[in-house]
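Here you go, one structure.
Excluded from the complex is one protein chain; the other protein chains are retained at their positions.
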Amino acid sequence: MFNEFGKFIKLTTFGESHGPALGGVIDGFPAGLSVNFDEIQKELDRRKPGQSKIVTQRKEDDKVEFLSGIFEGKTTGQAIGFVIKNTNQKSNDYDHNTGIFRPSHADFTYFQKYGIRDHRGGGRTSARETANWIVAGALAKQLLSSISIHAFVSSVGEITLKKNIHELDLSQTESNIIRCPDWETAEQMIQKIAEIKKDGDTIGGVITCMIKNVPRGLGEPIFDKLSARLAQGMMSINAAKGFEIGSGFAGTRLKGSEHNDIFTQGGKTLTNNSGGIQGGISNGMDIVFKVAFKPVATIMKEQQTIDENGNVCSIKGKGRHDPCVVPRAVPIVEAIAAFILADFWLMNKVRKI
Amino acid sequence: MFNEFGKFIKLTTFGESHGPALGGVIDGFPAGLSVNFDEIQKELDRRKPGQSKIVTQRKEDDKVEFLSGIFEGKTTGQAIGFVIKNTNQKSNDYDHNTGIFRPSHADFTYFQKYGIRDHRGGGRTSARETANWIVAGALAKQLLSSISIHAFVSSVGEITLKKNIHELDLSQTESNIIRCPDWETAEQMIQKIAEIKKDGDTIGGVITCMIKNVPRGLGEPIFDKLSARLAQGMMSINAAKGFEIGSGFAGTRLKGSEHNDIFTQGGKTLTNNSGGIQGGISNGMDIVFKVAFKPVATIMKEQQTIDENGNVCSIKGKGRHDPCVVPRAVPIVEAIAAFILADFWLMNKVRKI
Amino acid sequence: MFNEFGKFIKLTTFGESHGPALGGVIDGFPAGLSVNFDEIQKELDRRKPGQSKIVTQRKEDDKVEFLSGIFEGKTTGQAIGFVIKNTNQKSNDYDHNTGIFRPSHADFTYFQKYGIRDHRGGGRTSARETANWIVAGALAKQLLSSISIHAFVSSVGEITLKKNIHELDLSQTESNIIRCPDWETAEQMIQKIAEIKKDGDTIGGVITCMIKNVPRGLGEPIFDKLSARLAQGMMSINAAKGFEIGSGFAGTRLKGSEHNDIFTQGGKTLTNNSGGIQGGISNGMDIVFKVAFKPVATIMKEQQTIDENGNVCSIKGKGRHDPCVVPRAVPIVEAIAAFILADFWLMNKVRKI
Partner (left out) sequence: MFNEFGKFIKLTTFGESHGPALGGVIDGFPAGLSVNFDEIQKELDRRKPGQSKIVTQRKEDDKVEFLSGIFEGKTTGQAIGFVIKNTNQKSNDYDHNTGIFRPSHADFTYFQKYGIRDHRGGGRTSARETANWIVAGALAKQLLSSISIHAFVSSVGEITLKKNIHELDLSQTESNIIRCPDWETAEQMIQKIAEIKKDGDTIGGVITCMIKNVPRGLGEPIFDKLSARLAQGMMSINAAKGFEIGSGFAGTRLKGSEHNDIFTQGGKTLTNNSGGIQGGISNGMDIVFKVAFKPVATIMKEQQTIDENGNVCSIKGKGRHDPCVVPRAVPIVEAIAAFILADFWLMNKVRKI
């Protein structure tokens, strides 16, 4: 209902950062796919903490255990249940938070909503939840083997990748720890994060995602436009503050005669201001979108805040946190995009008789 | 499923721009609300074509007729069915389009998806559909009488409202035809659209929306975050290309120590970079978001395009179209926001025992 | 949500017996079906009041008007909106009911639930709603043109069709006004209803439904078993009190060695105690089920009841009511069955890669 995503394939998730395990159920996944488990683990490893010096030093193996829906290496069409055990939940890193709300965290709103305070840490609001999405997304990628999804970091703070997306060698994204395909910019970004981290602070950034070989016809009127569902999915990621498809906000400054994507023989377009989606439905051009991420709220600096009685006090972060979410968010963006495309790909199979 | 929106209150819509009528069903609306029909019509009038010189000169009365779910002026708790008749569908304005795809329109993608070409015009993809949303949103506004929703135009092309949102007198939004609360900027925007229109071209723009008096606790983990649902809803509007909540893309350039919203006594915050939503749930501060709209695709200029056989040809718009969507999109943004808030407001009634 | 049915094709309905119109939206119906409108009207005529001496003498034309989703005679894949106008709502037949609850009607429970009393008549609880289902079912029948659905009356009160289902000539069902394919039994049933009606009373009955040429594989684990969804659909019909698939309650008295359906070469079975469904999924044999209908609650006899203050008073039916629902319920049972099968037929298209 709320912990679920998708229509023809549906992911329902559970789990808190400091409970025994995360996990989920993938319902509606077609039978007959030979699952590449290594690829799934590889995606989890791209997201996991502790993988480089610019991400949280917390160590979690993030091993997924499939409990159903796969038999002798193949999907059976039955519900795919899985768990990812929490092996390194140091609740005591969080004990000092008891009764105090962390600024710009979800502590306060969850307490207001549910009347319950899980003082062990982020609980359900932890980005640890996104490991579940990676599992679902990795399976979706295997279902859509002809489509290729390339997310990468396009800005960290003020440092912005200047090159045009078509000049980039996207195969280079994984070659550096910030996941920016341009080495020079990557170096600057890594340097920036290192400084920020040293200062006990955090910084925001932007991820761009390009999807190639998308079949025409994915997306559904009226409220399940491909762009609308991508927006919902991306804005579900922790710390996401903005979403743009194609020309995005910059496109608002153009005239129609500048912005329209002129068709050429066969149905391709000269430009791609549409970002591969027209009227909410893929047109076969590359899908291109951006997601904005705010700086991580937990900083190693003293801040004013309030306690559960509404009284002012102060707080200073402890423990192991990311100075910038974008490098680890790259595989998350891809996973959600893959899951959404797989969902629409199935839908599109029943749109014509 | 696809022509529906909402969870506890659900709007399901139908209708094409050139068919006999639009309409929809609102399911799950609580019993006992005394409906103010004038207010609903007033909202429809804000969206209707022909209301000023800077919007399409097409004339439609956009009268809603309720067929069920309201008895003696009160909602009964039963499905609310309604229709809005099309009284001015000049299909012949569109005859010249037969077999030719309009650039950056949904013609091409719908044809690819469904194998059907409705050559009468936009059909289901027409923004006329949004009249249905206005009806649902106007009812939602009445349900949430203590919440106030203020959308306004914050940019048209390069012309941008510079004032801080808190300096604006939002009661002035409806006092001019562009729906920008700052008169000076409004004048420039209107002037700009007049020029663009004269040139047979179109221009994009941005709408900002501010929502006051939102109760704490609206929004649901994980995939129904208030921000994620607002993004989905807004990106469902025709021509929407981007969505930002709170600090948005600009927030990505800040450090955590700059971006965090410091709590003050009682749970308010000094700043509102969060845009009223933390962890996907409203925190009681004003909700602030922006929606980017591209320039309208139909222009009165010759453009290269293709026909149904994929062959290159040319097209030039005819008929009555908007040179800029933002003035008429203001009530649409409000309607969707109201509907989403009403949905979450009901959900929040069952979150604690 | 609640006024909706189906998953891949979804029907959402609205309308009250004494409002201006009924109607609905059919979402997810595939593009490309050439619609036979006469067949749809024929199904509506089978259900409409006033068609024979043993049903209510109320006159309604029950003409469906499609407002969208069909263009030049073909489904477009877009939401199909439709209305059926109420042309003969004699509210004054019901005026005497104001403030008094009719025994075994839904008046009392709706008032308890919604705090609203629609004293014009059944309102949303009227079986008039089922005209909407007929429209959706008739379209579904056309989608599933190779499947044939035969419902018929198998008992009225104590009068029961004794012949084995395979001895019946189901093409005879529509040849008599009670819709029982065995003429001798039909005569007795008609006679019985005439007597009951003369006495101002009503009587219950049973409808059996047989569906031929069902593809194997329809139905979904776990909670969308074909049998479970048929049960839900049939129990949604006004006055339905029981549902049986295959051997039903009688099967509970058998031993496994008697009840098991033995496979023969190619996958058919010798017997069909399963009623065509095993493990919730169609096995290719005929689907056979029964639906029990209680006697209509409105009788032309004085009965004790209570008013809105909970005080005892008396009531006597007036107006034009059915002495027995089963003849008019035959096309309703077929419509729901068709809609459910169409829904599962689409689902089954995405179950394997």
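Order as written gives the chain letters A, B and C; numbering starts at 1 within each chain.
We take it that a contact is a pair of C-beta atoms (placed from the backbone, for glycine too) under 8 Å apart; a residue touches a chain by one contact, two chains touch by 3 or more.
Because the structure is a prediction, the values reported are computed rather than measured.
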| item | value |
| --- | --- |
| Identified contact with the non-displayed chain, of A:P49, A:G77 or A:P331 | A:G77 |
| Among C:F29, C:F82 or C:F243, the residue in touch with the chain that has been omitted | C:F243 |
| Residue of C:G32, C:P103 or C:G319 touching the missing chain in the full complex | C:P103 |
| On subunit C, residues whose C-beta touches the chain left out of the figure | 1-5, 7, 13, 101, 103-110, 112-115, 124-125, 129, 155, 157-158, 196, 201-206, 216-217, 219-225, 227-236, 238, 240-249, 251-267, 269, 273-275, 277-284, 290, 292-299, 301, 303-306, 310-312, 347-348, 351-352 |
| Residues of subunit A in contact with the chain not shown | 1-4, 7-8, 10, 12-16, 19-25, 27-28, 31-32, 65, 67-69, 71, 74, 76-81, 83, 113-116, 118, 120, 123-124 |
| Residues of subunit B (touch criterion as defined above) contacting the omitted chain | 8, 28, 30-33, 77-79, 143, 221-222, 346, 349-353 |
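By our rule, only the chains that are shown with their structure count from here on.
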| item | value |
| --- | --- |
| Interchain centroid distance [CA atoms averaged], subunit A/subunit B, Å | 26 |
| Cα-centroid distance, subunit A relative to subunit C, in whole angstrom | 46 |
| Chain centre separation in whole Å, for subunit C relative to subunit B (CA means) | 39 |
| Subunit B residues counted as touching two or more neighbouring chains | 1-4, 7, 13, 113-115, 124 |
